[in-house]
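Every protein chain but one is kept in place in this view of the complex.
And then chain A:
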Amino acid sequence: MSARVLVGVKRVIDYAVKIRVKPDRTGVVTDGVKHSMNPFCEIAVEEAVKLKEKKLVKEVVAVSCGPQQVQETIRTALAMGADRGIHVEVSGKDYETLGPLQVSKILAALAKKEQADLIILGKQAIDDDCNQTGQMTAALLDWPQGTFASEVNIEADKLKVVREIDGGLETIKINLPAVVTADLRLNTPRYATLPNIMKAKKKKIANVKPADLGVDVSSRLEVLKVDEPPQRQAGVKVETVHDLVGKLKEAGRI
């Protein structure tokens, strides 16, 4: 099988970190804060590597957009089994305003350039929770999409995707090339083993600028302010159900 898979990986603040809003309320504190690969992106990488191990695809290419530090995230993907990486350099103000629309334009351009047959992304990033990049990328390429995937199988030259939807599970069959976004139950990402971490150092990461791909990364959105969620107020204890109903009426809740 000569298929090439493109996997997008995003560097985000680690899920275990306590998020703090910057004093100027323009965003959250990222300096000196632990970052790691977005958990859904880890699941995407794992799925791509699994497909390669089953010999259903030939090459897995990990892509990330951002400043120098995203190379760590690409290296983690390489240590998990991706063959090579592409670092799309975006830094400074451009990086602060980088969002799903620009990333999907970049991924679409790369998919054409690299002649990818399949793009696997995480369903959403845990920092912005946009859940848009996969869908937009498919639309820009005019490719079918299998989003919220909890199971992916290649059958002949079609993709069978089981999707997690509100009502339960939906199974669809789509043509390749396609875009798939990974949901939580798709797989359990492997550890990068120490020998693989060492081998990953020898794998190549290519550098590319958005301009080289003909993509304009300027944003049409402006963040006005970022605030902490409202502090939890203390509750009030009441003696009887009668009191409870009275208090709820007072607060205008019923």
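The working rule: a contact is a pair of C-beta atoms (placed from the backbone, for glycine too) under 8 Å apart; a residue touches a chain by one contact, two chains touch by 3 or more; residues count from 1.
Here, contacts and distances are computed from a predicted model.
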- line: Given "PAT complex subunit CCDC47", "DNA repair protein RAD51 homolog 4", "Medium-chain specific acyl-CoA dehydrogenase, mitochondrial" or "SAC3 family protein C isoform X2", the protein name in the UniProt record of the chain not shown would be "Medium-chain specific acyl-CoA dehydrogenase, mitochondrial"
Query: Among A:Gly167, A:Pro195 or A:Gly214, which one is in touch with the chain left out?
result: A:Pro195
Field: Contacts of chain A with the absent chain, listed as residue ranges
entry: 31-32, 72, 75-76, 79, 191-198, 201
